[in-house]
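One chain of protein is taken out of this complex; the other chains stay put.
Here is chain A:
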Amino acid sequence: MVREDSSPWSQKCRCFMLGLVVILMLGIVVIFVTVIFARRRDPPAELPQWKGGGTTHNLKEIILGRCFTYIRMVNPGLRKDCLKIWETFENAFISKNPCNITEQDYQPLMELAAHPILCNKTLLWSKTNELAHQYTKVQGSLLTLEDTLLGYMADKVTWCGSPSSTEMNYQSCPRWNECTNNSNTIYWKMASKIFAEAACGVVYVMLNGSISQPFRNSSIFGSVEIHHLNPEKVPLVKIWVMHNIEEQSSDSCSDSSIKDLKSIIEGRNIAFSCENDHRDVQFIQCVRNPEQKACRICGTDH
């Protein structure tokens, strides 16, 4: 119904209002189109499905807690900025393809968190994970990589990022056999290299004599650590080949793989010695098997 009293002013006002509404509607349409277009260009970030377990939950809290515990209680006097270490650690792998991690990615972290170790205290190990760590925890003076800050923080945790996200991937992370340059493997390779380079004095090595090849070129020990010991700082490498306590002690020091190890070490101008079933380490094995013949103590039979 046409209003009889429409003045020229209210007509202009109505035009104006109409124009405004049209512009508003056009604006909404434009925004709508942009959004759809944008979404089509960047599909919702889908995390890649890897075969290994995802990033450990609450990784940041765990790593920070470990860092502070390490500098306060495990190695008091070591001055490190734990918050900065966490940031640098995260930046190494966040938003990156976890199969394409490089040493450069971790270099800043390695520089921040590396610290010197005392001479004659280094214990390397291969295929003797549990025994080597039980030994250092009880004996208290030798150090494995996991007793240094870099190893202590990352021990038994998993982490990876993904290129389509700024978050860590909690669903899955690549396993070693899916891609070798993954976030975890590169970290441990670099940390092992640094640990070996920092070693000075006599270096001890715990190997497993109860497996077919106590020394393997493919292990981190065989492929990284042994080649980064500095002959100017390390005069001697002492190998302890441990056997399962229930077995008869065999002479694994004459094993062909140990002979290979000997030539590698001596080829680098470092002296080599080998001992089967080092007694101090046997005590740890005996705790679990006190009835074994090798474990009976003189004069205290119970």
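Keep in mind that, in the parts below, contacts are C-beta pairs under 8 Å (C-beta built on N, C-alpha and C of every residue); 3 or more make two chains touch, one makes a residue touch a chain; residues count from 1.
Keep in mind that, in the parts below, contacts and distances are computed from a predicted model.
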item: Name per UniProt, for the chain absent here [options: "Cytochrome b-245 light chain", "Palmitoyltransferase", "Large ribosomal subunit protein mL62" or "ADP-ribosyl cyclase/cyclic ADP-ribose hydrolase"]; value: "ADP-ribosyl cyclase/cyclic ADP-ribose hydrolase"
item: Options A:120, A:134, A:219 or A:250, residue touching the unrepresented chain; value: A:134
item: Touch with the omitted chain, as defined above, among A:64, A:99, A:117 or A:264; value: A:64
item: Sole residue of A:15, A:31, A:271 or A:297 that reaches the chain not shown, by the stated touch rule; value: A:297
item: Residues of chain A (touch criterion as defined above) contacting the omitted chain; value: 56-58, 61-66, 68-69, 72-73, 82, 134-135, 137-139, 156-157, 279-280, 283-284, 286-288, 290, 293-300, 302
